[in-house]
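Note that one protein chain is taken out, while the other chains of the complex remain in position.
What follows is subunit A.
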Amino acid sequence: MPRLNVNGQVREVDVDPDTPLLWVLREQLALTGTKFGCGIAMCGACTVHIDGVPTRSCGLPISAVEEAQKIVTIEGLSPDGSHPVQKAWLALDVPQCGYCQSGMIMAAASLLEQNPKPTDEIINQEITNICRCGTYNKVRAAIHMAAERGNAG
């Protein structure tokens, strides 16, 4: 049976190896914070980290994920919503409907991991998630806020 390392725990899942990681997370592991938006890697709602790399889980069959790889979902980003990105998001009241926000937060967290002080230009390049409610400007402001408060957070 395939084994996955999700949020620090090794989980065994009994599914077809073609099953996208998104649906394993949502339907086998009850981690529904990772959302389904398009299924074709266009919207980013399903973004998780795999070894720190932001990854759209809807297009990734679990056969392509090795047990040694560390998968982190929104539920595992911090134990209590205390990640600097989540704190900035709360301070600026970023979400509207909220459906895209798990993916936005995961994308922003790995951006800051790679680039602790991203410019607007870099944010434009790296945050390619879709938000139909139009929270983009608040997302941008919150990324800057998280970058500033960062580890002092």
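Criterion: a contact is a pair of C-beta atoms (placed from the backbone, for glycine too) under 8 Å apart; a residue touches a chain by one contact, two chains touch by 3 or more; residues count from 1.
Here, contacts and distances are computed from a predicted model.
Determine which name in "Aldehyde dehydrogenase", "ABC transporter permease", "Aspartate carbamoyltransferase" or "Cytochrome C556" the UniProt entry assigns to the undisplayed chain of the complex.
"Aldehyde dehydrogenase"
Tell me which of A:29, A:60, A:112 or A:145 is the one touching the absent chain.
Candidates A:29, A:60, A:112 or A:145; residue touching the omitted chain: A:29.
Going by the contact rule already stated, which one of A:52, A:81 or A:116 would touch the omitted chain in the full complex?
A:81
In the complete assembly, which of A:50, A:71, A:105 or A:145 touches the absent chain?
Considering all chains, including the one not shown, the answer is A:105.
In the complete complex, which positions of subunit A touch the hidden chain?
Within subunit A, the residues touching the omitted chain are 13-14, 16, 19-20, 23, 26-40, 42-43, 45, 73-75, 77-78, 80-81, 86, 89-90, 93-102, 105, 123-125, 127-140.
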